[in-house]
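Below, a portion of the complex is reproduced, with chain positions unchanged.
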């Protein structure tokens, strides 16, 4: 998970990029970066920390220019270091310069990197963005390809998920892998600025004339002549016959006010809630979400079943890292620094607690215990996604297969581990019903059918 | 608004105080501080910034001791400076030392300070905490009073709101003004640690054996002999015959998971929602809160009127200051950095939007405009409190009378200013129904009946 932004033709390009990154902050809180092009040089600023702290008004003042791209980064496997944060730039002495932000994950990273290293292209990080950028630049600068052809060659050879934006001194190139794993939307304002972002909510900072999702394998060039689309046949570049959007973007990652993969995230989540409710017959007093990620699912469930929805757990929004090691004399789990149950609320109640998914299961177990300790008579867990059994290779930082609880325990065993009175997951069939074109989605983390490996 | 914490007899006093302050972070984000007593000296750390940034594990390690008090501060009229942040300490060369954290506001600050200055007591800030502390210390050290008698003298003479905790090398003293304006709760763990905080949610970090609110004018001493209460007759110290709890704590300030003034905040808010709904007959498609402060009120309203409750506005939780000045080319109001409407949601809908209160009215006006721009057919505003017409003198940083919109415009005019289709406030009568002992509350910001001035 990461978030990208690109701005073309705006005197306040850096300010807008910062606003866009700020709207995508939920996609990555570890580091953020921006490359701004003033027509002559590219100014780069990358730093560990939140957008509001890294891009202060003073710093934005220095980043003058009309083209800007940016990135927020989620800490993944690589060492947590500024050397792994995006954007990356290549400036050649002879003139051309390139900057790139990308979101996603490369399957054949090792192979491609060794191929490039064997050609004399060296790297300062283990980041996919640097790989994609240097791949493209190599074929343009060394082998004489056009940028478009180089991007196409990259699409053919680099396998995995990428939504990316590339800036040169004159143009912005946006492109997306042929499976369209990660969301990517662009649009134009009346004044003629073009904005591209991982999520549509980042475009809403400007009154947009129109917004569109980038198609799989599409390449869009924005320059002084306008916006040109190169619509490639994605089947020339992929092994599946359809797109493979990440369904988890709808379940958890994207902001509910984003419109991605042709759907409103908010509506998909409500449908999830409705569908878990459908054949559920638990007689409960109250439906409680694990806030905030499960609020909408819980609302959908509660309405369908006509059980009161209540914010039974209060979340502290000031959390950063868990800054104090839990001790037994303190409430024995660090989760209590983040969630607190309402007082005098749960006593004697039969509670349905909704969570969007179960990965390791440790937090949900603690919350179940917490609610029971608060007096709940029964706690029934309802989960807005099928059991997560497989790691993701397309951009999501899931733990190893071993650590996934659904891999090690049956649903019954998980229920017992949680200390819950019942546990029900959404089924894959139900999940497919939440979107209009279910065949266009990837469900690999649930069913193991990896579209590309 | 500020938040206090006190810990007695715990080897991890500083860690617990940090956790408590963290739970009260919503009461003040400007600065925070802590004074820790190791039996010999008091170590003090105060700094602008959030609890998680100021009290890192490294810094907490230095703050060893078994007694700790702390404070989070909301920026008020005084200069925003570290010199105005709490706790304050007085260390005498001859031995005794004192540290104090308080929450509230002093009406006769000027008079008392001049009185003390005339006696040779000098100040390094304009903060009420320093005033209360030096008042007490002066009468103990100079005039030979016992600490209890000095606190009583202070209660007689210093008029206003204060919930305070005073630490000496051996004991913790907790006390509260005779009107009990601000919340204050203490409790004891099985292991024998005593914790006191502005809000009960800050006590929930430990499994408490019991929790109690401190009574008006009560003084509680905690030392190695245990907990002793000096229950004063509050009428000896006040001009009213009842307590005067701040009703705004229930409407807006306190966390919904706190139990204050003998009520669950969450329940009071739901009742508010129910009561606005009572005689409302607007035919609406959806009820939308201004998140997060109005969520519970909106839920109460929606359920009562049987209209779907939806999170139509999505809030960005990463906000700090508005870090980019709004421009016309950007969406024309800074509020859009914080709130975004769901896409494809409002079109053609009749919307009830709920807010907890209207102070200046500028944000709500922008949100109304935003929702209309998103396609809403009608926007009806429902407010969880009566019109705010008067400034507060008891600890809440309201703007001057002039800036309060309800002071300058009729409800009809406010509706027009908002661009809303209708506007309804909760009445004072309704508000009184939300609590069991309505006479024990202060409604001065609505009705101008200041209990003490």
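As written, the chain order gives the labels A and B, with residue 1 at the start of each chain.
By definition in this document, a contact is a pair of C-beta atoms (placed from the backbone, for glycine too) under 8 Å apart; a residue touches a chain by one contact, two chains touch by 3 or more.
Quantities reported herein were computed from a predicted structural model and do not represent experimental measurements.
The full homomeric assembly consists of 4 copies of the same chain, 2 of which are present in the displayed coordinates.
As a convention for this text, only the chains that are shown with their structure count from here on.
Here the spacing of chain A and chain B, counted between their Cα centres, is 36 Å.
On chain B, the positions that touch chain A within their shared complex are 10, 12, 15-16, 18-19, 22-23, 25-26, 29, 50-53, 55-57, 60, 189, 191, 193, 200-201, 204-207, 255-259, 264, 266, 292, 295-296, 299, 303, 308-311, 314, 316-321, 323-325, 327, 329-331, 336-337, 340-345.
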